[in-house]
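Missing here: one protein chain of the complex. Every other protein chain is in place.
Entry: chain A
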């Protein structure tokens, strides 16, 4: 049952996200803005901030796993971070580096790292450095700095629309315009693409993939189904990332 309709954005709303506290809702829109809404005990919603930091459409918003820190991805090629400072929401960091639209982002379990994916066919990993950090990364004032520590390029052949970071296993999954889902596991430098799954509308074939033990600890079986897209069953943690896919080949 729809309890409320929140109006205000002047163009399509592209993404919504709940903060871990459950009292804040973030939204973003093609109107270039990010809105933060607060809900009280009576389930009344109030817009507490309209953030106009981006210069182009905002594609996605995501909250930090345990802090009231908000991230947004935009057609302006940047990721911006926001938090509340003295009762006002402000943009506290801008992550520059992508060469085209950033479509989505995901924090890791600790919230110390953020993965962003882009039309530039790369995934970038950013790490937060607090003032006075051991690594000697410069910070301005009391705000942490976010630095790009990894650039996963050369794996994707088209725009990467979404990225998800498993809080259980640390694996990173990407959704790409080339019809493939890629799963990355962190080695010393986040270097290897370990599994390539392709979705096709073609009729199913029975395929059994036995993946290397360090990656999935399981085998993945695909069986043709009556529907166009054959179903694949995954182990418990892989099901967090994908459903109904049809593996055509895989990289070990």
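Note that in this section contacts are C-beta pairs under 8 Å (C-beta built on N, C-alpha and C of every residue); 3 or more make two chains touch, one makes a residue touch a chain; residues count from 1.
The rule we apply is simple: contacts and distances are computed from a predicted model.
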Of the options "IBH1-like N-terminal domain-containing protein", "General transcription and DNA repair factor IIH subunit TFB4", "Cytosolic iron-sulfur assembly component 2A" or "Glutathione reductase", which is the UniProt protein name for the chain that has been left out of view? "Cytosolic iron-sulfur assembly component 2A"
Pick out which of A:33, A:101, A:116 or A:174 touches the chain that's been left out of the picture. A:101
From the list A:75, A:146, A:165 or A:184, which touches the chain that is not on show? A:75
When the complex is taken as a whole, what residues of chain A touch the one chain not shown? 12, 14, 30, 57, 59, 75, 100-101, 119, 157-158, 177-179, 198, 202
